[in-house]
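Here the complex is missing one protein chain, while the rest keep their positions.
Chain naming follows the written order as A, B and C, and within any one chain the residues start at number 1.
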Amino acid sequence: MSFHRSSSCLIVKMSGELDLSSASVFKERVDEELRKTGAANLILNLQGLDFVDSTGLGAILGRHRQITLGGGKMILTSVPPKVQSMLEMAGLFSVLQCERTDKDALQVIESPFQGGAPR
Amino acid sequence: MSFHRSSSCLIVKMSGELDLSSASVFKERVDEELRKTGAANLILNLQGLDFVDSTGLGAILGRHRQITLGGGKMILTSVPPKVQSMLEMAGLFSVLQCERTDKDALQVIESPFQGGAPR
Amino acid sequence: MKNEMSLTLLCVPSNVAVARIAVATFAASLGFSVSEIEEIKVAVSEAVSNSVLHAYPHGEGEVTVRATTEDSEPHGGELVVEVRDTGAGIPDIAKAKEPGYSTIPEHMGLGLSFMESFMDSLLVESAPGKGTTVRMVKRPCRQ
Partner (left out) sequence: MKNEMSLTLLCVPSNVAVARIAVATFAASLGFSVSEIEEIKVAVSEAVSNSVLHAYPHGEGEVTVRATTEDSEPHGGELVVEVRDTGAGIPDIAKAKEPGYSTIPEHMGLGLSFMESFMDSLLVESAPGKGTTVRMVKRPCRQ
């Protein structure tokens, strides 16, 4: 997991596996980073994610709830095909916004017409 | 595992794991390829080798014996550090010749002064 | 090829990965595709996570993962995975299987649905106070 900051947005590049064991670390580290940076919006880049199960999806959805409650926007990028099909099965494809690249996601977040919390 | 032929030499690029389970496949496929191509010399490129144990080293040594008996030369290339230390432990570092690249190994094999079977 | 493995683990989160990676490696010899192996990993992960999460709310417990492959027809190349705990059990299995139903707030309630989607068959046996056994079967598609 690595963190990058771009204006009002925290970008998290995922790596490894997201399951019952790693979900709690993921939550803690992302929440801490959001607190430290004060970022209102979150981009989760899933490119390096090797494995995810329903517990992992739950942890991702949890971040989405929290960001949305705070008036921000959360976007998933570089979603691997297998994760995409799990999101579809879970009925989350309509809830979680996905963009191809971090750049695309940043544009969506920073566009005044598409919402997202102000900088 | 993939095979390449260069003059009198068969080049085998190893991949995956070489243990009790895969050693027999390795032996069969290399021996078949040597028979088919009639190559007298063998280069084993170990770059893609993720795991090897004493059974795997035994299979490599077996090919060396066979090639040497036929008057040819066998050379290991791109030997990963962990394999190198296992060869040292096994006292095989003096028996099995190692070169950095396939090109270096080919030069050794094709040089009339350094031995290796004629083309 | 006939083969068998039986893996008993303490119900702690880090062992979920041990179970799914052991079964995935065990299944590899059957000729499953890469994406089928991924599906097996998810199904095993869900079943073992359930034992870790739900079976022993009041203390320590174990989960056993058995996997077998048969070489006799008509079961040639079939992978059977059984995940068993001796924990709390499930009072209403039909309800538990409903997508989105979970007795733990932060959870998705999708474990049993994913097992059903990713494997060819799923059988849940459970008795409150006695424990739960999940039995899943998968055959490689290219056969």
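The criterion applied here is as follows: contacts are C-beta pairs under 8 Å (C-beta built on N, C-alpha and C of every residue); 3 or more make two chains touch, one makes a residue touch a chain.
Keep in mind it's a predicted model, so treat the numbers as computed, not measured.
Of the chains on view, those touched by the hidden chain across the whole complex are B, C.
Touching the chain that is not shown, out of B:Leu57, B:Met74, B:Leu96 or B:Ile109: B:Leu57 (per the contact rule at the top). Touching the chain that is not shown, out of C:Glu4, C:Glu106 or C:Asp120: C:Glu4 (per the contact rule at the top).
In the full complex, chain C makes contact with the omitted chain through residues 1-10, 12, 14-15, 17-18, 21-22, 25-26, 28-29. Although one chain is not shown, part of chain B still touches it, namely residues 17, 19-21, 24, 51, 53-55, 57-58, 61-62, 82, 86, 89-91.
Just so we're on the same page, only the chains that are shown with their structure count from here on.
Chain centre most remote from that of chain C: B (centre = mean of CA atoms). Summed over C-beta pairs in contact, the chain pair with the top total is A-C. Chain centres here are Cα averages; for chain B and chain C they lie 42 Å apart. Annotation: 28 Å between the Cα-based centres of chain A and chain C. Once the centre of each chain is set as its mean CA position, chain A and chain B turn out to be 47 Å apart.
For chain A, no residue reaches two or more other chains under the stated contact definition.
Contacts with at least two other chains are made by no residue of chain C.
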